[in-house]
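One protein chain is absent from this view; the other protein chains keep their places.
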Amino acid sequence: MGNERHKTLGLSDEQVLDMYRYMLLARKIDERMWLLNRAGKIPFVISCQGQEAIQVGAAFALDREKDWLCPYYRDLGMVLVFGQSARDQMLSAFAKAEDPNSGGRQMPGHYGDRRFRIVSGSSPVTTQLLHAVGVALAAKMDQKDIVSFTSFGEGSSNQGDFHEGLNFAGVHNLPVIFMCENNKYAISVPVEKQLAGGSVAARAQGYGMPGVQVDGNDPLKVFEAVKTAADRARCGQGPTLIEASSYRLVPHSSDDDDRSYRRTEEVEEARKNDPLVQFQKYLQETGLLNKEKEKLLDQEINKEVDDATDYAEQAPDPDPAQTYTHVYAE
Amino acid sequence: MGNERHKTLGLSDEQVLDMYRYMLLARKIDERMWLLNRAGKIPFVISCQGQEAIQVGAAFALDREKDWLCPYYRDLGMVLVFGQSARDQMLSAFAKAEDPNSGGRQMPGHYGDRRFRIVSGSSPVTTQLLHAVGVALAAKMDQKDIVSFTSFGEGSSNQGDFHEGLNFAGVHNLPVIFMCENNKYAISVPVEKQLAGGSVAARAQGYGMPGVQVDGNDPLKVFEAVKTAADRARCGQGPTLIEASSYRLVPHSSDDDDRSYRRTEEVEEARKNDPLVQFQKYLQETGLLNKEKEKLLDQEINKEVDDATDYAEQAPDPDPAQTYTHVYAE
Amino acid sequence: MAVISYIDAVTQALREEMQRDERVFVLGEDVGVRGGVFRATDGLIDTFGPERVLDTPLTESAIAGVSIGASVYGKRPVAEMQFADFILPAVNQIISEAAKMRYRSNNAWNCPLVIRAPYGGGVHGALYHSQSVEKIFTGVPGLKIVMPSTPYDVKGLLKSSIRDEDPVLFFEHKRCYRLIKGEVPEEDYTVPIGKAEVKREGTDVTVISYGLTLHFAQKAAEELEKEGISVHILDLRTLVPLDKEAILEAVAKTGKGLIIHEDNVTGGFGGEISAVIAEEAFFELDAPVRRLCGPDVPSMPYSPSLEKEFMLNPEKVTNAIRDLAEF
Partner (left out) sequence: MAVISYIDAVTQALREEMQRDERVFVLGEDVGVRGGVFRATDGLIDTFGPERVLDTPLTESAIAGVSIGASVYGKRPVAEMQFADFILPAVNQIISEAAKMRYRSNNAWNCPLVIRAPYGGGVHGALYHSQSVEKIFTGVPGLKIVMPSTPYDVKGLLKSSIRDEDPVLFFEHKRCYRLIKGEVPEEDYTVPIGKAEVKREGTDVTVISYGLTLHFAQKAAEELEKEGISVHILDLRTLVPLDKEAILEAVAKTGKGLIIHEDNVTGGFGGEISAVIAEEAFFELDAPVRRLCGPDVPSMPYSPSLEKEFMLNPEKVTNAIRDLAEF
């Protein structure tokens, strides 16, 4: 690994440390949620584990003051970078009234936050791609210098909305980035049974846009790909499709048991490429991180997660009367 | 043009003459329908004009005794080759009880004929692609040596069902042929505003199947492409996407006025490549056709169309009681 | 006041709203240079350019989904589905996304968009260019559903729909497009969403309807007046939110209710209206509420003899009203 790789990309030491911090924060929030789930305190978790490099790398390549996100349910790392806090996540996991995504109405992982231009998402997969295209169309109409970013799994890339969205963006040359987080499985269905041709990026050509394949375990490579795509978008060169390869390190969700469809050894093998471990190594090699600093960071984040958990656990539930509000403008 | 082009493809003189005959028959039925429409005798026409070479070339490359068709509304030439008669077309145009497609229930152009394994089609575009995939899946399950063939316009290739269908066929390596009849317009919307990337065939790569571009004004070239695809399908090599380029020589339908969106000169220019004229020339050059034979053929077909029209015009309407039948098995 | 056609009212409303508010834009298949296959967007591209009058690819899910994205951003998209029948590929975007955006985000996001679609039969449209599709959406909270029957209401309600903060499905009966003409003021006006209108006062039978069949009821009422039967007619105009008060009031006038719609009977919206009456006006009724609707077959066939059998018409309506009056 070249020591100055991040500098070549225009990232300061501080920034890469910050990236690492976000990746670690995402991981630790996620791990805590599993514990809470197994302890019967929260009914559901869906994880970012194994995909943090994609999410944080991408978010750092965007403009957090003006770009728009239409993320999917694993994008914890991304929404943290854009401004959501650990507390926000825990409020959502406990479905509390203060949850900024939905006031406790949606499952965790269903991000949406007007403060940070994160468009509210749903569960049916792939619908958000079209919303991102719509945001990009609107931004282009207003001649605003805005990038619209959306992400999704490789299984979801087979839905009709993927095709309609990429085609629409291609025809109108819109400032939108489509990011596939290919984690090899759609619940139990492996990519070979899911995705004819085996490559999501290869589909870009059919829409007249660049299709970029990138190592999703390396946040710097993801950063670079997204930065290039964002620059293209901003100067009117239109959409890009990016496929970042990764691996889902945990079951699909807390309702899943992955032993029925994949071998433990396969997962163990993939753990060797854990993006967190790899990036940690990079930072150690570049001298930006040492045991001491790591320990401090760990402590700091643990405290953040503890505080968030405590706060959320004690926060009030939504009033039952909230069931009836906000169906229409009031 | 090489004189023996059709022989190289394994087509006899008789067969190419037969191809021409079908193309001419399709054209003449279609032209008659416009006359009937303008005379107020039938409410609607949708045309094959300009696409006969694709339809007849493709149908000749298939096995009319066992292959299945999921065609679209312009495929008059194709269904004639597969066995429907001029009379069948006119019965449908006049919406008579005897119409074999639908008993007068559907608009003309909505083919479906159990006798010839032509699956009943609807109006919402692109749905038939998935039916063809289903037929191919079933045939493969039964280890039957069957090809499932489906066709659609280039506008329709942007619908979600296109993507889901090609992906499904690719994953399961099914014996299906997807034929796009690219006639440059989806009603008024030209291909540049419709189709990002400009090429339907290029999309095949994204599904791990061959994508073939072919001159849709030449029935022999279409025959060759479809034959290759059918051979591939029959020996377990899976699906093929073919894009045949052509031009819609008449308005979208009898309800359309194409002068609002394209110049007459453009249409005139395209008429020079009229597949009928070109193929006629080929047959003249190869000595298979001369003025005399042509005149006879013309007369014969005119008579066939006259008879069909007379018969259909006088055939009984469906009994109003038919409105209520065949909702479910009776 | 000028007398204009139902479809001209659509075009005028679009034009005036685009002039009033530059966030408004239209999109759909063939809405640009072609001006729409029915010509509802005729001339708009000349005035507002291709940036605000978008010819989209042939992809209904994208038309709806892109409109949703643009609307959350702050635009006011007015999407056209070429035929109501072809709204079906967009159902997931409409029901899962547009209808639930405000609720799921706890009021943070909303979708101020309009989807216009020509529906209904009697135009030799066969199975797939004739359907009434309102019942697919009338049970989906979060959507508003508007189905006007006159040029005045078309214009006033389309303006209200475009100015509304929530997603509105605006269904236009295509047989009315050139058949129905009416007076429309020159100056800007709106008609409120959610208000039914009494079209005729009567004492014997109350007819509740919307769209083309409303006109059949009016014809029938004129006919029946000669026979001494007095018909009270309520035009719903909006199906969701439903003007229950107006319905109950109208039924109370005569004690007899006949609900008429072109959509097939079973599972159609008439059932909801009937249920509301049965629940809330039971003791006002002198006879069971009846429904006169399309038959329970998948859609309207092409053959004129079958289409005629499927469609309602003034005669069938007259008979049904007379029948109920005589109950």
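Just so it is clear, A, B and C label the chains in written order, and each chain counts residues from 1 on its own.
Just so it is clear, contacts are C-beta pairs under 8 Å (C-beta built on N, C-alpha and C of every residue); 3 or more make two chains touch, one makes a residue touch a chain.
On a predicted model such as this, the values are computed, not experimentally measured, just so you know.
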Taking the whole complex into account, name the chains on display that the unshown chain touches.
A, B, C
Based on the whole complex, identify which of A:Gln84, A:Gln128 or A:Ser156 touches the chain you can't see.
A:Ser156
Can you work out which residue in C:Thr41, C:Thr59 or C:Thr138 touches the chain that's missing from view?
C:Thr138
Just one of C:Glu51, C:Glu222 or C:Glu279 touches the chain that is missing; which is it?
C:Glu279
Looking at the full complex, which residue from A:Asp63, A:Asp145, A:Asp231 or A:Asp255 touches the chain that isn't shown here?
A:Asp255
Contacts of chain A with the missing chain: which residues?
43-44, 95-97, 102, 104-107, 110, 122-125, 155-156, 158-161, 186-189, 193-195, 255-256, 260-261, 317-324, 327
Touching the hidden chain in the full complex, which residues of chain B are there? Just list them.
68, 70, 99-106, 110, 112-114, 119-120, 122-124, 127, 129-139, 141, 148, 160-161, 164-165, 167-168, 171-172, 325-329
Tell me which stretches of chain C touch the chain missing from the display.
61, 85, 88-89, 91-92, 95-96, 99-100, 103-104, 127-128, 135-136, 138-142, 240, 242, 263-264, 266-272, 274-280, 282-283, 285, 287-291, 296-299
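Methods note: only the chains that are shown with their structure count from here on.
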Just give me the whole-number Å value for how far the CA centre of chain A lies from that of chain C.
41
Counting only Cα atoms for the centres, state how far chain B is from chain C in Å.
37
Residues within chain B bordering two or more other chains
158-161, 193-195
For chain C, which residues are shared contacts with two or more other chains?
56-57, 59, 61, 89
